[in-house]
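For reference, the structure discussed in these notes is given below.
Taken from a larger complex, these chains appear in their original positions, while the remainder are omitted.
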Amino acid sequence: MPLPQTNYHPPFNITRASHLVFTAQDLAASKAFYTEVIGLIVSDEDANTLWLRGVEERGHHSLTLKRTTDTPSCECIGMHVFDEEDLDKAKSHFDRTGIAAKFVEVPFQGRTLRFTDPMGTPVELIATMQTQPRAHVAINTHKGARALRMDHYQVLVPDVLTTAKFYMDLGFRISDYLYVEAAQRVVGTFLHRKDNPWDIVLLMRSGPRFHHGGYVVEAFEDIVRACDVAGNLGFADRVEHGPGRHGHQHSYYLYLRDPDGHRTELLLPGIQIIDSDDEPMMCPVKPDANSNLWGLPAPKSWVEEATNFAGVPVKQTMDGTPMTAERYLAEKTKEAVAK
Amino acid sequence: MPLPQTNYHPPFNITRASHLVFTAQDLAASKAFYTEVIGLIVSDEDANTLWLRGVEERGHHSLTLKRTTDTPSCECIGMHVFDEEDLDKAKSHFDRTGIAAKFVEVPFQGRTLRFTDPMGTPVELIATMQTQPRAHVAINTHKGARALRMDHYQVLVPDVLTTAKFYMDLGFRISDYLYVEAAQRVVGTFLHRKDNPWDIVLLMRSGPRFHHGGYVVEAFEDIVRACDVAGNLGFADRVEHGPGRHGHQHSYYLYLRDPDGHRTELLLPGIQIIDSDDEPMMCPVKPDANSNLWGLPAPKSWVEEATNFAGVPVKQTMDGTPMTAERYLAEKTKEAVAK
């Protein structure tokens, strides 16, 4: 299957990845993690729900945590459309194309349209949310990584190109894609609507499963501070991977797992991609190589573990055998011994 | 005059501020300044012209310097439209509305449409440019501030709202505006097309004159490095203002003057502004106060000096008496003596 083409005249105008909804078993632990380490602000909370936002965000929440006694899950990923009219256009489009979509009530949000993408990922669209004061300049109130804003999320799906086509029909563009040359197969796509390379990243694995949500920080020092605070507050083992720098001209990363195992990436702002001649960049993936510019390959937990979407069955796929930190270290030892 | 409204269905799609053309008397001095201090890359040069780009930029140039023996000037500001079709739409629109616009040949650029805005500012529109490899990851080749990409420019005009209306009819939005409450007057507008708050900034002064172009850097440390390098290479007196932090929730700044006096701002990436309910933010300006979060007010040179547009007459206006570093320091001394 060739790389799908972007529909530059989409039926409605999605503007960006905007929010996530998780369930969590211990809201107090989650609150400590997200406010002290990631540096999110509590916009509201009640006995069963916690609404969080980045220090730059005007929207009331980019992360909602709901108390559960079940296995923690992701309820949905959320996207912003430009205005209310786009919600109506979206409803018409989904009705027309046979995709179940319905308006639901969600606290602090304007009209909210829920639908399910072809892989089964639950998505909600909003045009407005209650607003809060931006706090990015209130440095004296910042904590941990001082996360600025939600940037993107990564979803694991067994069929990357089918899923990518669905979103590209809705106007998404590919900034980069991961290509296994030996297998002549696209195993990942970085899709975006806003002016940087990422809103939704699709990676070929059993799925649909939620892999991580990415918050942008101002500078590398904020990533370091997150690590220091994690270490001081008993969250050191929640630092799963990094800091390091991705290959393929991507930026620095740190991956952390929250107390329920949901994964957050901290990253610097991506490059600007706007121009029409900005062609998708092919990123060759070599199964036996470390794809990072520097830093260990991701550990097995990063490669294999993810959050299920609530009630959505996971379709298995062969993952191949991506390089891991474990394999990398073992092979390095073998080489040293061979010498 | 009330704040103009954005036309959300503009006649063609301008995507961003993209490039500038200056004349310069000593290209060797300019080259040293922009490559060593600002950290731009030379994409091409010949005996009379220097083409420069930021380390992240794919476009061949965001800054063109042409040798002159006359008073240095700004030939035009440049904007990017989404695709070639937009250039045709733009030509039709200008023809229809009686604005002279013509296609011109510019090296390394695709079709280029030149027009003049209502204040007399020469503008050129392009949809494509020759491309170059992005070099933002080639850290070992970076110098000075390692400027990433052109972000915006500031133009001084005697009539801010008329000019703003012209650009808002073309789809620009206001992120913030400067408002003198005593005079009930808008004296500045921050206008943007891309997903951050600035593409063109209009400030009320005699004009049209070019005030500064802003390049985004990755982190504050890059601003400090620019200062250190400027100091080491004999450009210390070209550091005109800063580093400091703007008020009104804006970011850090450093303003430098190149050897011909053209002004560059180094700044961090702005906040993300996309949502339709992101209303223009009113920034009250108090004539007798320092508007910065910290740092001295701008010196008189920043307030008064600017680059003329080649051959464009300057219409005088009353500037008021904005606070300057000179006045601020003098008043502080007076207060201390009074005690």
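Read from first to last, the chains carry the letters A and B; within each, the first residue is number 1.
Basically, a contact is a pair of C-beta atoms (placed from the backbone, for glycine too) under 8 Å apart; a residue touches a chain by one contact, two chains touch by 3 or more.
Here the structure is a predicted model, which is why all the values come from computation and not from measurement.
Novice: How many copies of the chain make up the whole complex, given that 2 are shown?
Specialist: Per the structure file, the complete homomer consists of 4 copies.
Everything below uses one rule, namely that only the chains that are shown with their structure count from here on.
Novice: Quick one: superpose chain A on chain B by CA and send over the rotation angle as a multiple of 5°.
Specialist: My answer is 180 degrees for the C-alpha fit.
Novice: Under the touch definition given earlier, write down the residues of chain B that touch chain A in their complex.
Specialist: Against chain A, the touching part of chain B is residues 15-16, 56, 58-59, 80, 82-83, 127-128, 131, 134, 136-137, 148-149, 194-196, 218-221, 249, 268-269, 271-272, 274-278, 293.
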